[in-house]
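All protein chains of the complex are present and in place, except for one that has been dropped.
Here the chain labels run A, B and C in written order, and each chain numbers its own residues starting at 1.
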Amino acid sequence: MTGVADRNQIRKTVRVIFFSQTMLIILLSSVLLMTFLSPNFLTLRNLFNIVRQVAVLGIMAIGMTYVIIGKGIDLSISGMLSLCAIVGMKMQNYGFGAVLVGAIFVGTLCGLLNGYLVGKVKANPIIVTLGTSLVFVSLALIYSKGRSIINRTERIYSFFGNENVLGIPVVLLLIIALFLVAGIYLSRSIYARRLYAVGLNERAALASGIDSSKIVWISYVVQGLFVALASLVYTSRLNTVRVNIITPYVFDVITIVVLGGTTLSGGYGSLYKTFIGLILFGVIQNAMGLMAIPYEFQQMIKGIVLICAVVYDEFSRKRRMSE
Amino acid sequence: MEDQSILQMRNISKHFPGVQALKNVSLSLNKGEVLALVGENGAGKSTLIKILSGVYKTDSGEIVFEGKGTEIQHPLDAIGLGISTIYQETSLVQELSVGENIFLGRQPMKHGRIDWKRMNQSSQGILSDLGIKIKASQSVGDLSVAQQQFVEIAKALSFNTKIIVMDEPTASITDEETEKLFEIIRKIQQKNTSVIYISHRLKEIFQIANTVMVLRDGEVVSCNSIEDLNELDVIRYMIGRDIGNIFSDKSYECEEHILFEARKLCRRKKFNNISFELRKGEILGFSGLVGAGRTEIMRAIFGLDRLDSGEIYINGKKATISNSADAIRNGITFVSEDRRLESIIQGFSITKNISILLLKALRTKLGFIDRRKEKTLAEKAIKDLSIRASSTNELAMNLSGGNQQKTAVAKCLSFSPTIMILDEPTKGIDVGAKKEIHSLIKELAHSGVGILLVSSELPEIIGMCHRAVVVRDGEITKILEGEKITEENLLRSAVKTSIGLASKKDQT
Amino acid sequence: MKKLLLIGLVLLVVAGFAFAGGQGTGDGSGEEKFRVGVAAPYMDPPYDAAFWRMWDKLVKEKPYSDWEIIITDAQGDLNNQINQIEDLARKEIDVLLVKPLSAAGVVPTLNKVWEASGKTLPIITVNLGTDPAQIPAVIAHTGPNYYLQGLAAGEGYVKYLDAHNLDKVNYCILLGRAGSDATNLRKQGFLDKVEEMGASDRFVLLDEQPADWYTDLGQQVAENWITSFGDKMDMIYAENDDMGIGAVNALKGAGYEKGEVLVNGVDAGFAGTSLVKEGWMTFVVLQSPMLDAEGALHLADKLRNGEKIEEFFNYIPSPIITAENADEWLPKIKETWGL
Partner (left out) sequence: MTGSDMFVRGKKNEKESQRKVEKKLSRDIIEQKRFIKFLLNQKLLILIVLLVAAMAIKDTNFFSLSGVYEIFDHIAIIGIMAVGMTVLLISGSFDLSIGSVLSLTTVIVMLFQERGILISIIMGVVSGIAVGILNGLIVVKGKINPFIATLGSMLIAKGFALGISRSQTIVGSRAEFIFLAHGKVLGIPNPFILLVIFLLIGWYILRFTKLGRNSYAIGGNEHSAILAGIQVNRSKFVFFVFCSLTASISGLILASKTNTGNAILGDNVVLIVIGGVVLGGTSLFGGRGHIMGTIQGVLVLGLIERAMVVFHISSWYQYMLRGIVILAVIVLDTVIERRRREML
């Protein structure tokens, strides 16, 4: 009995490792390819560029991973980002602390609203967050009177947008830190376990005394928090904010999460996957930039990559199931 | 006899990862014959019929239908041949009308458009043939579970079928309706239509079947005409050993201390004025007809549905239970009757399923889950309840029904609750597992846990419970004590009649 | 519960209209007023926000204050705009001011409403011009000329090269939203001017990428350029301020010094002009929302007084702001952009 168990055990773990690595393999191979295609791809400076460019997306992708594992989705992050950024910048006269507090406060509020409507009221997340995104954008416009706001704060603020410590971009350190913390929490914490349970089967979760609406609600608040953090990086990177009505951010973030192999059906996924997805996305986007591929086709390629990724992922999952 | 034969399955084998589901199973069915297919969970019954109805493909073996060898690659092939299957889980579309469901996928057409008139008329015809009082135009969403079951049957009959396969058709309908079902089966039997009937309820089998085929571990252990068998034989065949009386009588007493008290619980249109108390170490049975409101009461007590009014006292203190989390906090656990969707999380490993109730207890200093503790916990549970699984990381979805149920119970045990709600804990479970679970429940009671046991099987109530609450139309009609718990008393209060005795006299 | 929600919904909508309605200009009541319909493409991008801020300021004063002005906002959707143009035309307006989202896109609709009005409704295009030949309906156009701005930018750079006797520059173009007319005209103007001044061989185009007018995208594109072209790149022609600012951020991030790479802007917003003053930007081409709004109202006023509009094209000037004259412009700009 146990002998069989062990063998299955080993087989499973091997399989799991293999499948989780394949995404990594794709990433590495694409990196290899790029180094041949573009001489200055594998330069430190460019790698740092990649990180800088995906930083904002990456931070939001952390929250999105939580939401998606809870079987939700949040399309309001663009609007939320604008709102947090605007409010943050408005606070700048009271110092960096105020900016921090302001942005996080607003982000949390937005998250609470989404979470209430999706978790408590149980309305469909797609429509709800599309609706709230309009509200957030509207608020941002009203609050900023449509002006772009310029970052005039002391250096500390613009510091972690573009600058380096010991030659390493501050954003890189920030991203790694955030992914580590959020990742460990997602894999070990009690809340996370419950989140997975709800994502897999809400009724069973309820029967196990899990307050599913609260769990879902929290996941949206988490998203709000990370969007707020993203807005700080965003503003400190651009030194100026204005409300972008139509930014591709939402779809990019979702693409990143899905690229990693987290599925929208809920209950499955991890931040390790999301991180791989993030880097992969960054590499592809950066590569297209370096190879001066016309903007028109960049979108097309993104789309194709996305589809290939999910198709492959589905295929591999089938394999896993059939095994 | 041979020319009578309509279906022959020869040396059917089917292999699933890790398990040989069927080994050279052969089955022969005559026109108008009712073949009962019995066996423990995981014995291969479902696999066999899924092969017959084209859901699975066989690894080896052949199927001969009306003397011709046939390949059944897809459910449609089966239906095309005239083999229709009624599965346990309803396959009706809630949003469509009864008529549409009956004719789903083959709606009658008149010059290129669906002929609603004809569809409704003919489906109404089928329904009234079976004496089912449902409007064909009604939306299935509005029907009760039992009514939906009937529509299912009507649907299956509406095909010009030669074989109807019924997988646990009576699992969730009342005896009255079971009676009706049997009438129908006899009717179609006369039309020379054959029936393959799967059930755990041996009594039913002896009422309806001509032949009984027993499967164990994917092999045929016996296939005899009903006359040459009695229930005990069948059970013996099923579990391969002789077990005496399933229900050993209770030889222990429960303490006086009142664990739990419900006062005047009400929920609109479900139940009202429900009051009872549960003592320490007591098994309190809830008997009654299906749909009498027992499950609803339990769900409300556990906080899954909200109470409109009424109070709950635990250890004498008033407890407010607004959601299941509160219930757990008050030491109440709940095993739902809906195993597939509620008792366990299919996508979770056994470990995660078992530990889900006491994550807080497994917390490390950092507030994370202590994986090692968790694993040992699971291993212990698997050993104690002898759950058959390849490892603690086995996904729940890969377990057989009985083992899933054990896992669900294990989940609650490991939480060591003070009060445990068990809703139909042995529903659709083979005799062996049933016995194990029964003894488990008794041990629990011994250890001082108060147990609310909902069961539709009178022997279970009689054999297990200190007291039995009888529910009818959402109200408690009687609470029976010890020796007073007899089929007669239970049924009397369950159906409110004085003729029960009279009919008994007639028999004697 | 259901009833409550229903009522709540209704109240929300009513309240919404009442509340938001209050924000609008003009009121229905009163004697025969001069009715002006304005079809705006969008109001949220900073330039447009400034434009409408200026507009609101202007219409508070005589003679505009006693007009009834109805403004619609297509919010970047051409279909909305043409629908709104029709809506406006139905409201018996005396003049229709159109700020087209797409120059060609509104032509059929403008002709249609003009025909419908018995060829009497005077239509003035603002900010973005349509091809007069195609469209008899339009009697005049006012606003900045993207092409002229392109020319100005070209001139600005050529002059700069001469002044700092630079022979040759390798440059990249930060384009605006792909497909918008401003994007194409500002590029065309630049190239034509360079051509006209016989300096086309002194400008070597390395690459051009659209950044949708956005700072972040501009920054991203610029960062990639810095990596792939490194010090080879001497100049970035940005089609608006925001993208230029992005480019400057990128240069700062990559540790460049002021003026190492020439960057410009078009719009002359406060942020951009400040960068010119600091020396990070070579120059910005001014497109004043103030003048823009003024021009439109001015033409409408002429019509009201029954005066004749001689010129079809009434362009607002687009001067260049460089480090020298930045100081005198900054206060005005600050005031205009409401910072």
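Please note the rule applied: a residue touches a chain if its C-beta (ideal position, glycine included) is under 8 Å from a C-beta of that chain, and two chains touch if they have at least 3 such contacts.
All values reported here derive from a predicted model rather than from experimental measurement.
Shown chains touched by the hidden chain across the complete assembly: A, B, C.
The chain omitted from view is touched by exactly one of C:Met54, C:Ile82 or C:Met281, namely C:Ile82.
Even with one chain removed from view, chain B keeps its contact list with that chain: residues 75-76, 79, 85, 87, 90-96, 100, 104-107, 109, 113-114, 133, 141-144, 174-176, 179, 203, 269, 289, 458, 473, 486-488, 491-492, 495-497, 499-500, 503-504, 507.
For chain C, the residues touching the chain absent from view are 1-2, 5-6, 8-10, 12-14, 16-17, 19-21, 23-26, 28, 40, 42-44, 70-73, 75-80, 82-84, 86-88, 90-91, 102-109, 112, 177-181, 183-184, 210. Where chain A meets the missing chain, the touching residues are 73, 117, 121-124, 126-128, 130-135, 137-139, 141-142, 146, 245-246, 251, 254-255, 258, 263-265, 294-304, 306-307, 310-311, 314.
Basically, only the chains that are shown with their structure count from here on.
In summary, no chain was found to touch both chain A and chain B. Chain centroids computed from C-alpha atoms place A closest to the centre of all protein C-alpha atoms shown. Mean C-alpha position of chain A lies 44 Å from that of chain B. A separation of 70 Å divides the Cα centre of chain B from that of chain C.
Centre-to-centre, using mean CA coordinates, chain A is 34 Å away from chain C. Contacts with at least two other chains are made by no residue of chain C. Contact residues of chain A toward chain C in the complex are 38, 40, 43, 45-46, 49, 52-53, 56, 141, 145-148, 150, 162-163, 234, 237-240, 242-247, 286, 289-290, 292, 295-296.
For chain C in complex with chain A, the residues that touch the partner chain are 42-46, 48-50, 52-53, 75-76, 178, 207, 209-210, 214-216, 219-221, 223-224, 226-228, 230, 242, 245-246, 249, 252-254, 269-271, 274, 337-339. Within the complex formed with chain B, the residues of chain A that make contact are 4-6, 8-9, 12, 184, 188-190, 193-194, 196-197, 200-201, 203-211, 267-268, 322-323.
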